[in-house]
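The following block contains the structure, expressed as structure tokens.
Complex shown without one protein chain; remaining protein chains in place.
Chain nomenclature is as follows: A and B, assigned in order of appearance, with residue numbering initiated at 1 for each chain independently.
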Amino acid sequence: MPASTDPSLAHHIAQVPLVDQHVHGCWSTAGDRNRFENALNEANTQPLANFDSGFDSQLGFSVRNHCAPIIGLPRHAAPQLYWERRTRFSEAELARLFLPAAGVTDWLVDTGMPAEVAGLAELADLSGARAAEVVRLEQVAEQAAQAPGDYASAFEEILHRRMATAVGTKSILAYRGGFDGDLTEPSAQQVAEAAKRWRGEGGSRLHDRVLLRFGLHQALRLDRPLQFHVGFGDRDCDLHKTNPLYLLDFLRQSGDTPIVLLHCYPYEREAGYLSQAFNNVYLDGGLSVNYLGARAPAFIARILELAPFRKILYSSDGFGPAELHYLGATLWRNGIHRVLQGFVDSGDWSPPDAMRVVDLIAHDNATRIYRLGNQ
Amino acid sequence: MPASTDPSLAHHIAQVPLVDQHVHGCWSTAGDRNRFENALNEANTQPLANFDSGFDSQLGFSVRNHCAPIIGLPRHAAPQLYWERRTRFSEAELARLFLPAAGVTDWLVDTGMPAEVAGLAELADLSGARAAEVVRLEQVAEQAAQAPGDYASAFEEILHRRMATAVGTKSILAYRGGFDGDLTEPSAQQVAEAAKRWRGEGGSRLHDRVLLRFGLHQALRLDRPLQFHVGFGDRDCDLHKTNPLYLLDFLRQSGDTPIVLLHCYPYEREAGYLSQAFNNVYLDGGLSVNYLGARAPAFIARILELAPFRKILYSSDGFGPAELHYLGATLWRNGIHRVLQGFVDSGDWSPPDAMRVVDLIAHDNATRIYRLGNQ
Partner (left out) sequence: MPASTDPSLAHHIAQVPLVDQHVHGCWSTAGDRNRFENALNEANTQPLANFDSGFDSQLGFSVRNHCAPIIGLPRHAAPQLYWERRTRFSEAELARLFLPAAGVTDWLVDTGMPAEVAGLAELADLSGARAAEVVRLEQVAEQAAQAPGDYASAFEEILHRRMATAVGTKSILAYRGGFDGDLTEPSAQQVAEAAKRWRGEGGSRLHDRVLLRFGLHQALRLDRPLQFHVGFGDRDCDLHKTNPLYLLDFLRQSGDTPIVLLHCYPYEREAGYLSQAFNNVYLDGGLSVNYLGARAPAFIARILELAPFRKILYSSDGFGPAELHYLGATLWRNGIHRVLQGFVDSGDWSPPDAMRVVDLIAHDNATRIYRLGNQ
């Protein structure tokens, strides 16, 4: 079919600017090969076994395929060769190679991960792009637990102060018990009692459902997008408790505040359904795209099922190796090209429609809900 | 491979007559653009947000692609153009264009939706095809609640009277609490007590599990197919409670009465499994095919996994715009052609086998279980 040789869609996708609406910092300190290989496995919280290698996975193959040329190697370079070449660069030098190559204009950065990674200013400098913060609600809670005085007031004060420059909030409720169960707003008295109890225990990692629910409802009041980690992540979460359908009652009460479902694998169909069912629900496929590698096109196609096209967003969820910030963009560009070119070749979609949907996902939808045009 | 250019399978699928075994009426009254765009979103029970458009979805793109030529427009006509052209016709005129074009010989019509849509006689007249009724059990219950005397007797009397001309029953248990929980037959005393309570409350929308269970077991006694809404629908149902695997215990007690699982997305694999596990279980992919548009072929392929080929049915679940009655047929024909041609091209299936499976799904299986040959 002649359409498949029409280069306009391919060209459009190759150069479309991206808003990476959920990302973390890249490494800012040197590390060994174990650190690197373990960073290619998301789900395992233990070091990889001796018989295994982080390179022997879809993500590992994708790094060797797509990242090798950025550091001067042929595609599919062997793991040993890739690692040796990588060690010739500092992490900052790698970031200056990989980050600009992603074609991202705005990084929306979840700063809640405790690790030695680049902050907002550093990320902006290394990439030559804008960076804005997404505030992790559980981190605000932990800050409020350490603050003097009333917990609820401290939470509100910290949240509003941080939101003066931030563009959205993020919840990792998925890692703190999951989505099933009551997610209504607790009373002031319940919050005060729970905070007292938690502070009494030292205010460490937040697992108290009352305080988690309190944070979510504070975020809903901000009228700024609220992101949820959904599905695929590390084994600290019970994956089956992160099915976003357990959020149904919460979404029914969530008003107009945009709710963004992140990652979503293997619940991307359920997430797409929710984005059709609620005017304020959005989804992306960040993290999953990187880990699926050669299988990312099939995943991207599933995102394009029930989800209205004005409700789909792009992100990489890059964290650690700067490769991941680049690879997320590259695999998304390759994948959406393959999927949409297929729709065009079969006669289902027209090329202009395909290009318009690319723009919606790449930047238009994110610009609208995060009000990036107002910056 | 030469087989892919063999036109016989394509021709066979293009002209095969269909039994649309689950459908509703098309609109019989005029409406504005909001009504039309909202009819392109199934899951949302609220009006679409201002920033959104029903056209920006797989279904919207499919309407512009496949329906535009039926009203004299080029494929992929712009939304504004499509809407303007559509307003030149009355709903009846649109039905006279779209319904015959679907190639349907029999419409099996769920008449339980409270809306201004064409009835059986009107649908038959507009399409030039036969129409037969599928009786919604929850509607029978609501009629029995308003009837004088004993509830159970009234239910049975109304059901048997309606079934004198109807070909099957339908349950929307999915919308009335979902499938998990006890689905055994309640005792006569339990039914009488529940009916008294419900009538005391005015007998409005049925949510009482005892009476819902009573209705299901009355339907099982009829030896006529019993349809279940499964999966994808509007957000009034808790999607995760419509996983058909929750029906396992009910199916284990259901005897020989055909049970038909409708729509099924995203539980089509589970539904296919059940249709292999029970001699009396069937499935279709109606509604889902329309909403998946360019992704419908992938869905149709999943229906063709564990389900025995004598257990798969066709339906559109069209409701409202006459486009949907036509589009269901067109997307199914396109989709099953793409899937089966793929099986033939790879050498997995022979062309005669592919054509025979088309016939089974298009009409043979439905004709057998609804005894349409006996009409």
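Keep in mind that, in the parts below, a residue touches a chain if its C-beta (ideal position, glycine included) is under 8 Å from a C-beta of that chain, and two chains touch if they have at least 3 such contacts.
Keep in mind it's a predicted model, so treat the numbers as computed, not measured.
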item: Touch criterion as defined above, residue of A:F214, A:F250 or A:Y265 at the omitted chain; value: A:Y265
item: Listed residues B:Y82, B:W198, B:F214 or B:W349, member touching the removed chain; value: B:W349
item: Of A:R33, A:R162, A:R338 or A:R368, the residue in touch with the unshown chain; value: A:R338
item: Omitted-chain contact residue, chosen from A:E93, A:E116, A:E193 or A:D234; value: A:D234
item: Hidden partner chain, residues of chain A it touches; value: 41-46, 48-49, 51-53, 56-58, 61-62, 65, 75-76, 232, 234-235, 238-240, 265-266, 291-295, 298, 338
item: For chain B, the residues touching the chain missing from this view; value: 243, 245-246, 248, 252, 269-270, 273-274, 276-280, 301-302, 304-311, 343, 346-350, 353, 360, 368
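Here is the rule we go by: only the chains that are shown with their structure count from here on.
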item: Rounded Å distance between chain A and chain B, as computed from the means of their C-alpha atoms; value: 37
